[in-house]
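Before I ask anything, here is the structure I am working with.
The other protein chains are all here in position, but one chain of the complex has been omitted.
And now, chain A:
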Amino acid sequence: MNAPLRRAGVVVIVLFGLLFANLNWIQAYKADEYRNSDYNGRVQVAEYERKRGNIEAGGTALATSKDTGGKLRFLRTYPAGAEYAHALGYKPVNLAETGIERVEDEFLAGTSDQLIGDRIKDLFTGDQTGGGNVLLSLSKKAQDAAYNQLRNNTIGVKRGAAIAIDPRTGAIQALVSMPSFDPNPLASHDSTKAAAAYNELEQDPNGPLKNRALGEVLPPGSTFKIVVAAAALEDGVGKETKIPAGPSYTAPTSGTPIRNAAASICPGDQVTLMEAVTESCNTGFAQLGVRLGADVLKEKARQFGFEQEDLTVGQLGEGGLPVAASRTGDMQNPDGGTDPAALAQSSIGQNNVRMTPLQGAMIAAAVANKDGKQMRPYLVRQLLGPDRTTSYYTAEPRELRQPISGQVAGDLRDMMVSVVENGTGRNARINGYTVGGKTGTAQSAPDRPDHGWFIGFVMDKNGTPISAVCVELEQAGPGGSAEAARIAGKIMQAVISDPGSR
């Protein structure tokens, strides 16, 4: 019986060898992967020992850390609740952080290389200095207006977004995605509650976790006509030049006629470009687009920022919240030949044209700037050390590109102002200021309500641009673009009333 006993001993040694090999695999080879896993609360526990820095805007703390004295010492709280959720993101215990909380994670946590001095100081003093503070460019009043006006919109739309940027600097003044969510339960130290809150949000059919202002694209409808008008102006068409219009237009290859939103819009054979923009004349722009051709339109859209895949919004360097690329889509046959039907639809912002609200605001911003330039949008205004005096970063506005010349910008400005003063965008008017804009109504799916859009800007009496805004109401139905214009007007008014934020 001794031989099998010895073999049993060998079997045990082999089994323990397997255990040992497997522990080596987990604790040595996979150690880093597991240690840094998003599901690993341990690293965060160490992180929660240090007070995470604030995220603030206009002197108000939007994300702050409270000492609980518990196992995880500091609890991340968001005093404004859902209002800033899509800009701030959230810092959960067991999930991945999002938004500015993710982008500026190391600086907020105090582990950034920039804050190495504080860490060395801690070694000697034995103190635990907190993390750095992030100051955002958001204007409290503008954000309030955008959040409340969107949420309480008069036509009962559930989903949408609003964004406002300063045309001269690119600073984002308001950023709201509707519906929003309260980030506080997600930051709960009770991981079961946090997971439950996350699951509920994730399963919500209205998608509250989506950042519609930056990350979602929709057909822009007539707002895209500004891009087409820019291309036309550069092609030698003047704002008073007559272009072909009419009650209906059928592209040479397609039987589906394009009509105007109402019979009263450009029923004549010809209409000036100015009138076509003011009244949003579909037949005029469809024919204009077909005449200009797909290449010209796509190139113009690209110059305005379409197709850019790597734009981020945070600091003006690397990193930031990702912005989805706006697309012009196919306007040609697969073989490269012209497809006038697709081109005509694309010219009025339908077919495969897709745009983010940020892209809409950036078009308005280029038009609002006298020189036709676009500034790189940013959300982080300043990084302040834990002592709140040392500045580690201050945003220095940076030109992104110049889509149009000053001359074209001036003509477009006149036309967009005409839209608000005489045309479809009257709801956006503000007493004592010059407001320009363009409405858009985009078909979504055949059996779904249309999306409502408004892109616009406001200038003071001297013609200095103050704000460029885009409001989008998803599947808003009739009156969507008028409501979008009204909300945009309220946001711009709020920016005007908050000069300190500029």
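Rule of thumb we're sticking to: a contact is a pair of C-beta atoms (placed from the backbone, for glycine too) under 8 Å apart; a residue touches a chain by one contact, two chains touch by 3 or more; residues count from 1.
As a convention for this text, contacts and distances are computed from a predicted model.
The subunit not displayed here is recorded in UniProt as "FtsW/RodA/SpoVE family cell cycle protein", chosen from "Osmoprotectant transport system permease protein", "Cytochrome c oxidase subunit 2", "FtsW/RodA/SpoVE family cell cycle protein" or "Heme exporter protein B". The residue from A:N22, A:T154, A:T464 or A:S497 that touches the chain not shown here is A:N22.
Within the whole complex, the absent chain has one touching residue among A:E33, A:D269, A:D414 or A:D460, and that is A:E33. Checked against the full complex, the one of A:A61, A:A195 or A:A261 touching the unshown chain is A:A195. Although one chain is not drawn, its touching partners on chain A can still be listed: residues 1-6, 8-9, 11-13, 15-16, 18-20, 22-24, 26-28, 30-35, 37, 39-43, 45, 69, 71, 94, 191, 195.
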